[in-house]
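Note that one protein chain of the assembly has been removed; the remaining protein chains are unaltered in position.
Labels A and B are assigned to the chains in the order they are written; within every chain, residues are numbered from 1.
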Amino acid sequence: MTAEALPHGLRIAPRRLAKYSPLVLTCIGFLGLVLFAAAFADVLAPKHYTAQDLLNRLKPPSFLGGPAQYLLGTDELGRDVLSRLLYGIRVSVVVAILGTVIGAVIGTFLGFVAAHMRGLVEEAIMMMVDVQAAVPFLIIALAVLAFFGNSLTLFIIIMGINGWENYARLTRGMVLSASTHGYAVAVRSLGANPWRIYGRHILPNIASALIVQFTLNFPSTILLETSLSFLGLGIQPPLTSLGQMLGAGRNHLILAWWIAVVPGVTIFLTTLSISIVGDWLRDRLDPTLRGR
Amino acid sequence: MNLRFVCIKLLRAMLTALIVLTFVFVVLRLSGDPIENLVGDEAPADVVEYYRAKYGLDRPIFEQYVLYFQGIAHGDMGISFRDQRDALDVVIERLPNTLRLGLVSFAFSLLMGIPLGIVAALNRNTALDRFTMGFAVFGYSIPNFFLGIVLILAFTMWLRVLPSSGSGSVWHMIMPVVTLGTAGAGSLARFARSSMLEVLNKSYILAAKAKGVPRLRRIGWHALPNAAIPIVTIIGFRLGDLIAGSVVTETVFAWPGVGRLLVTSVGSRDLAVVQAILILVAFTMVIANLLVDFIYGWVDPRIRVSSALEKD
Partner (left out) sequence: MSGAAAAAVPLLEVRDLVRHFRIGARTPFGKRATVRAVDGVSFQLDAGETLGLVGESGCGKSTTGRLALGIDRPTSGDVRFEGRPLEGLSVEAWRRLRCDMQMVFQDPYGALDPRIPVAEQIREPLDIHGVGTAVERKARVDEMLEAVRLPRPLRERYPHELSGGQQQRVVIARALVLRPKLLVCDEPVSALDVSVQAQVVNLLASLQKRLALAYLFISHDLKIVRHICQRVAVMYLGEVVETADRRDLFDGPIHPYSQSLISAIPVPDPSARRERILLKGDPPSPIDVPTGCRFHTRCPFAEAVCTERKPALRAFGPRRLAACHFAERWAS
């Protein structure tokens, strides 16, 4: 029995033993590692991320001939690159997760509101979506940081606002199309109230598209944070983040390229893994959804 | 493309621009003394007075709003307190550099990405396909600042063939262009491939094959134009990424453009310049999106002719 397409283009893949490609498994494994590092940074890090060792500045990683206790070398203040990496992962991951979750919740909620209320409310929300989509968010973020200064709370709020418009647009579109035909009408004619229809029927069915959107949005949030930190306008010292390490390491490329390359490779592999897993997820959940 | 379509799009564009300007206005007011923000705390007293009168800070807020708009319309966006010059002038000065970099990078993305994607589509599921798509994913996943640094490491530090900063010659442009254009190339390649695949699967291509139309003509005359339509819209979206990308790229390579100016201005809280850049970017994006809408509406007849059946 093959699945037929739902009105709004979602369908469930047929149930069969899922074939996981080795690439996807590797990426999932890597992401697991990153999460593990983020969670247990203080246990795993050999040194504290601000601990300086001025006698051992700019030493290369131990596998390239550097001192044995600094697996990934030291930076310009003698701080252990590995430890800073782990803490940096934690900060970047936490900020990115918080930001993405905030964006997803706000965006999805507004999408539902727009689809349910229609009329002026919908127009207003869609207008805000248009505005957000019109200007590259990095520019807006920079402007807001310029005007209001840089506090951690503000920064996280900015991360949260990154990408909400995609959720809103997606949710609104799907709720609208689900509401006008199919099971939404059927369940309404059974006498269900809107909460039940949205919560029990529509939301689970659009969840897979939202999850895919999440995997599209997460790398963009990470990149936003790391870009801003790289420019010196994001996470400020003494806190460390991957982007910040890269930005600081830029000044020492000749003498100690590992200070920049280590966090850079980490960021790259993380966003790459999320992209690959996201693609795979999208293919599994619905081969007819196309990505940009 | 009928008049109604044009008018609606125009209206939305203007409304978007209005909202962005209002946003800037509100932020200016909220973040401290707007005059100080605009001219800095070291400006001479008569300049401060001039602006105070100009923006009518003692007048009701609505009048301030109107005056603000008038100012913008005349290109007056405050004084850059670092240079003590008109902020807009400072920005416009740097614009040609950014445009140069941006256009060349854009061309790079197009010329690399689209052919790659089409070739991949035509050789679906072969090693060539997988390789090019792997390349594409690599391209748009790598953070541009990291790519820039890696390129500098490779070509400036180790191979010593390319300069890492400045904008003097063509050599200076190579790495920035590759940095800025790679993400776009990767993304376009993926999209071109999926668009081409979708078209290749359509019945009219199969019909052409059955009629005996030679492969080249099938691809070039039947498939390609139809695949081009969604690609055109995607190109419009690239502009935003290009602008955001140039901020970082210009900083990495010390390229004297608007992007780098924005970063330094944010760092030194030269708010007049930040404001000017923000407004400029917003206007550019709004106009670009409008153009993309128009082109799309003109190129794809289905959009023109659609009329929705609405219930009252």
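Following the convention adopted for this analysis, a contact is a pair of C-beta atoms (placed from the backbone, for glycine too) under 8 Å apart; a residue touches a chain by one contact, two chains touch by 3 or more.
It should be emphasised that the depicted structure is a prediction, and the values quoted were computed from it without experimental measurement.
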item	value
Candidates A:R196, A:H252 or A:R284 - the one touching the absent chain	A:R196
Full-complex contact with the absent chain, from A:L77, A:L152 or A:V185	A:V185
Where the missing chain touches subunit A, by residue	1-4, 6-7, 11-12, 181-183, 185-193, 196, 201, 204-205
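Keep in mind that, in the parts below, only the chains that are shown with their structure count from here on.
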item	value
Chain centre separation (subunit A, subunit B; CA means) in Å	22
Contact set on subunit A toward subunit B in their complex	127-128, 130-131, 134-140, 142-148, 219, 223, 226-227, 230-233, 243, 246-247, 250, 253-254, 257, 260-261, 264-265, 267-268, 271-272, 275-276, 290-292
Residue ranges of subunit B touching subunit A (in the complex, touch as defined)	12, 15-16, 19-20, 23-24, 27-28, 30-31, 37, 137-138, 140-143, 145-146, 149-150, 152-153, 157, 187, 190-191, 194, 198, 234, 237, 240-241, 243-244, 247-248, 251-252, 262-263, 265-267, 269, 271, 274-275, 277-278, 281-282, 285-286, 289
